[in-house]
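In this view, the complex is presented without one of its protein chains, the others remaining in place.
Letters A, B and C name the chains as they come in the text, with residue numbers starting at 1 for each one.
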C-alpha cells in the first residue's frame, strides 16, 4: 500500500476535472469578491477540455498530466493557463516514464511544478495566491515523508495542510495579481487560486489513495 | 357675482402652474404606463417657464394666457407645445381686450382653443386624448349656461364633467399618439393628457370662482 | 439611478455644450441653442438636409450632422419633439438657397411641430419638403403603414438623402430619393430592460429579468409581445421573420443592414446577433452590401437591439456607399 501504478491511474485527472467543474460557481464567486469573477469559468473550461481530450482511454497518469498541462497552456489563457499549465507539465515531466508513484516521487514532481510556477509568476508565500496553499501542503508532505509516514498518511497530511493554507489566505493582504491593488480591502476573503489549488491537491490525494497498491 | 375682472386676474395662470408642478410626477407616471413617461416633465417645464415669464406683475388674464401659449409653443416642443400652446393662444385671442369675463365669453374662448387643438392634432372624442376631458367639460359648461345657471354653478358643472371625462379615458382604447400602437393594451389606464387637461380646467374653475365679482 | 449628470432638467443643454466642444471640426452652434448645424452649413447651391427629434436616441440626431450627411438638426428634450421654432431655425441654418429637405420620424409631436415650422418658413419664402420615416414594422399593420413609427431606418434615410444632396440633386430629387430609401426600409426592435429619463428618476416601464419585449419603441413605447428571452439565433430569426415578408425582401436582393444597440447591450452581443442575421440573409441569397453594427440609435441606457434592412437599387447602393463623416457614422473610401 505504498505506491500507485501510473499506467492505469490516468483517471486521477478526470477526478480533478469533476471536482473543478462541481466548484465552478463557487470559485468564480470567490474571485468576484476581490478579482474579476472568472476563476471558476477559466478553470472549468480548461479541465473540461483536458477531460474531453483524455476521453475514456487510460494512457496513464504521466500522459494525463501532460495532456492537462498542454490543454491549460494552449486552451485557456488568463493567468491560470500558464501557471497551472506549466505546473502540470513539469509534474508530468518529473513522473516521466516511471512505472509507479510513491510519496518521494510525488514530492519531487510537485516541487518541479512549484518551481516553474514561481519562475513564471514571481509570487511568494504570503502574497495571497495559490502558493499559499501549495507551499505549506508540500512542506507537510515532505515532513510526513521525513517522519517515515506511509503514502496514505503523507497524502492526508498534504490535504490537511492545503486546507489550512487555503484558509490562511483569508487574513492576508494580496500582494500580486488583480487583487493586489486593493491593499487592506483584499483582507477578509479567500483567494480564488488558493481555493482551486486546495481542491486540486485534496482530490489528487483522495484519488491516489483509492488507487494505492 | 357673474363675472371676473380680467385686468387683475393674471394670477389664474400662476395657479395653473402650481397645480401642474404639484402633479408633475403623477402625470409622468400615467404617461409611463402607455406612453413615454415624460408628460409631467414637459408640462411642468412649460408652465414653470410661463410663470417665471409672468413674474409678479399682473398684466391681466388675456395677456397671461397669451404668455402661457407663447411659452408652451416656443419653449417645450413635444405634442403639448403646439397643442396646449395654440389652445391658450386662441383662448387669449378670444378674450382679447374685454374688461370682464363671464360664462359665455369663457365658453367662446375655450371653443376657440378646442378648434385649433382639433385642427392641429386631428384627434376625435373617444380617441383617448385630452379631448375626452375638454369636449364633455365644454358641453357641460354650455348646458349650464343654456339652463340659466350663474357663472360659479356653470364652472362647477364644467369641473365635474372634466373629471368624468378624464375617468372615461380609462376604458378607452387609444386611437392617436404614442399609445395608439398598443390597441387593446392601452385600455385600463388613464390618458395622461386627459389628466392634465382635467387639472387645468378644475384649477381654472376654482381660480375664477375665487375672483368672482 | 446611477448617472453622470448635473441638474436632471438640464441634461440636454449640458450635453450639447459637450458635443460642441468635442466636435469643433464638425459642428457649429447657431443663435438658437437647440439648433446645431454642420460647420460649413449652409452650403450655397446645395439642398439643405434637416432632421430633428427628442433627445435620448444618442448619438441621433446631431450625431449624423456632417460631410455628405445632415446640415442642421433641431433638438428636443429627452423623448420630446423639438419646438416648431427650433425646426424653423434649423431650416434657416441649412438653407443654401435651394430649399430644405426635412427628413424626420413619424411621431405626433414632430409632425405637428414640423407642420407649424414649415408654415412659418413658407411665410418668408423658404421651401421645405418632408419625408416622414415609418420603418418600424411592429408599430402598425402593413395596411396602416402611415401610422408606423420612424426608428433606426432614419439613419439610412439621412445617409441617402445627404449623399443625394451632396451630388447636387435638386430638392424634388432629394425628396424622391429619400422617400424611396425609407419605402425600401424595414425595422424592428427588441427591448430587454427599461430606461430611465433622468428628470423622472425611475424607469417608466418594466421588463422582468429573463423577459423581452418585441416591437418596443425607442422611447420605451410598449411593443407587441412580451415573452421569455430566447437565444440570439432565435431573436435574429424572429426579427427577420417580421421584416423580410413585409416589404418583401427576396432572392437576389442587395441590402444594407443596420444592427443598433439600444444603449446598454454590450457591442459583442450585437455582433453575435449580426452573425446569425448575415447567415440567414445569405441562405435567402440576399447580399449584404453595407453592414452597420453598433450603437447608432439608442434609447438612453435600455438593453436591447434594433434591426434595420434596406433594399438597394443601384442608386441607393451608390448613395449608402458614398464616403461620409459624422459622429455616429463614418464611411471611408476603400
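Going forward, a contact is a pair of C-beta atoms (placed from the backbone, for glycine too) under 8 Å apart; a residue touches a chain by one contact, two chains touch by 3 or more.
Please read these numbers as outputs of a predicted model, since none were measured by experiment.
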item	value
Omitted chain's touching partners, listed by label	A, C
Contacting the left-out chain in the complete assembly, out of C:118, C:192 or C:255	C:192
Candidates A:9, A:34 or A:144 - the one touching the absent chain	A:34
Selected from A:120, A:173 or A:212 as touching the chain missing from the view	A:120
Interface residues of chain C (partner: the chain not displayed)	1-6, 11-12, 14-19, 21-23, 25, 55-56, 58-59, 63, 192-193, 207, 209-212, 229, 231-233, 235, 263-275, 278, 291, 293, 295, 298, 300-301, 303, 305, 325, 330, 332, 334
Residues belonging to chain A that touch the chain removed from view	25, 28-29, 31-38, 40-42, 45, 73-83, 120-121, 176-182, 185
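Throughout what follows, only the chains that are shown with their structure count from here on.
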item	value
Those chains which touch chain B and also touch chain A	none
Taking each chain's C-alpha mean as its centre, the one farthest from chain A	B
Separation of chain A from chain B, taking each centre as the mean of its C-alpha atoms, in whole Å	75
Centre-to-centre distance between chain C and chain A (centres being mean Cα positions), rounded to whole Å	54
Inter-chain centre distance, chain B versus chain C - centres from mean C-alpha coordinates, in Å	33
